[in-house]
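The complex is shown incomplete by one protein chain, all other protein chains being positioned as in the whole.
Then we have chain A:
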Amino acid sequence: MRGAKMMQWSALAAAVALAATACGGGSGDDGNASGKPAGYVSMFNGEPQHPLMPSNTNEKFGGYVIDALFTGLVGYDGKGELKNENAESVKSKDNKTWTVKLKKGWKFHDGTDVTAESYVKAWNWMANVDNKQANSYWFGDIKGYEDVHPEKGKSKKDEMEGLKVVDDHTFTIELSKPVPYFEYKLGYKTFTPLPESFYKDPKAFGQKPVGNGPYEFQKWTHNKLIQVKAVNSYKGSNKAKNKGVQFKTYSKMEAAYQDALSGNLDLVDGVGPKDLPKRKSDFGDRALDVPYAGTQSIVPAVYSKPFKDVDPKVVQGLSMAIDRKTITKTVLQGTRIPSKAFTPPQVKGYQKLDTDVLTYNPKKAKKYIKDGGGVPGNKIWIQYNADGGHKEWVTAVCNSITKATGVQCVGDSKPDFQTDLEARQANKVKGTYRGGWLADYPLNVNFMQDLYKTGASTNYGRFSDKKIDGLFEKGDHADSLDAAVKDYQAAEKELLKKMPAIPLWDYAANIVHGESIDDVKVGFDGNVLLTDITVK
């Protein structure tokens, strides 16, 4: 009897042991995933949220991979100026019909040629509502977009009228109305070509994309890494100076930081709050803070109680009550740069506004608020998402406002970004919300039109002003890019008077990297320029 019981025990133990070894030995296909080939750069990344499609990727992790695999018609240099990539030239006489000439001899990684057809066919597919691509609205300027992407229901046509193939290396884009800065938009990652093989199985393509960019796709082990290899025959200006890149999946920046510190990872482009104070002592001159085109602001909702029909002078007063310099230095550990305008310096058309509205001045702040009639209820809220690390600075900004002006200010925390966004979309912001904007393309237009035009897609403060709309409109009908930029600069000056938002600070990319790599540079969008990295 007793012997039998002991048998049961040992059987159980054996079963546990077996299960453990079975799990340990099973599925060895990705067993060597941690090994890094020589000359490769390994970097911190996360699991892309979408399949790897240029037209379906709108977040950073997938964006990095897409940028490595694809090269579009144009790109931007360090000052936000345009440069041609796959395009030989992009020209237009009336800003309405654009003629694109492609460079010859470019190939996809599967060996097929990049032709005008590769672009036109791809764009028609991407814009089509039936294919449900998140970035399809980027094609909205093109004539015939509403045929493939009607507001309701299925597409009526397969092709946009505005896209025409002229010959193998030339095509024309006709817009529904002139857009002087359309060429700038073309640099966005959605405007890429797709190879013919894509159409056979779009779903499989999203797991194993074939691009025309500086790197070629190698493998994607979900939740572990994505590996890309440099293309030797690549013809573009951004040819890779390393042999390839490993995007390693991390769920926390802190873990990646530790790996970089111990030499198991080459590059991390984000430092968690825990490690910010010690990054300089840990990494020395390998800890970089590089400013890029992104801003953070507080946006008053015009329908909310504290800001309904309030004099813009009050908002200006609130702006002057925020001690940006101290907060960026202390609470934000020098990772942000106080804003000098509504646009960051990295974009074309940036101007230093001649104003003291964005400078801390408690006395003047008090006076402005008083002159403007005060804040109704003498209390404001700043809505933010609790999962984004914003709590600390929101509290600091609130303290600064209350201390300087006596206006009560509290943070209105939403559990996560989704809930935060839903409140904004449903016009349920109590006072102000935290606004963040990263450049889609480095032009001042992008920082104003999408945010402050009446009814614009991201105008959740519901700001509306006829004069400003008129100035935007004028810029959109300008004869040339430079004229459009100038019109928008004029609009920015007007924005300062109406204060649809209180600009706080511009972003800087916080990067730490290992000793084995060098030449770490950052583009306008805050992403590291992977092709420039050299491996020692």
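The criterion applied here is as follows: a contact is a pair of C-beta atoms (placed from the backbone, for glycine too) under 8 Å apart; a residue touches a chain by one contact, two chains touch by 3 or more; residues count from 1.
Note that contacts and distances are computed from a predicted model.
> Out of "MoxR-like ATPase", "Predicted Zn-dependent peptidase", "ABC transporter permease" or "NADH-quinone oxidoreductase subunit I", which one is the UniProt protein name for the chain not included here?
Going by its UniProt entry, the chain not pictured is "ABC transporter permease".
> Thinking of the whole complex, not just what is shown, which of A:Asp147, A:Glu161 or A:Asp387 touches the missing chain?
Of all options in A:Asp147, A:Glu161 or A:Asp387, contact with the hidden chain holds for A:Asp387.
> Specify the residue from the set A:Asp77, A:Asp94, A:Asp110 or A:Asp130 that touches the hidden chain.
The one listed residue touching the chain not shown is A:Asp130.
> Given that one chain is not shown, which residue among A:Asp201, A:Asp416, A:Glu473 or A:Glu515 touches it?
In the full complex, the listed residue that touches the missing chain is A:Asp416.
> Among A:Gly206, A:Pro273 or A:Pro345, single out the residue that touches the unshown chain.
A:Gly206
> Which listed residue, A:Glu254, A:Asp311, A:Glu392 or A:Asp518, touches the chain dropped from view?
Checking the options A:Glu254, A:Asp311, A:Glu392 or A:Asp518, the one contacting the hidden chain is A:Glu254.
> For chain A, which residues reach the chain that was dropped from this view?
5, 8-9, 16, 19-20, 23-24, 26-28, 30-31, 33-34, 47-51, 58-59, 129-130, 132, 134, 136-137, 149-153, 203, 206, 222-224, 249-252, 254-256, 258-259, 261-262, 264, 387, 416, 418-419, 421-422, 425, 436, 457-458
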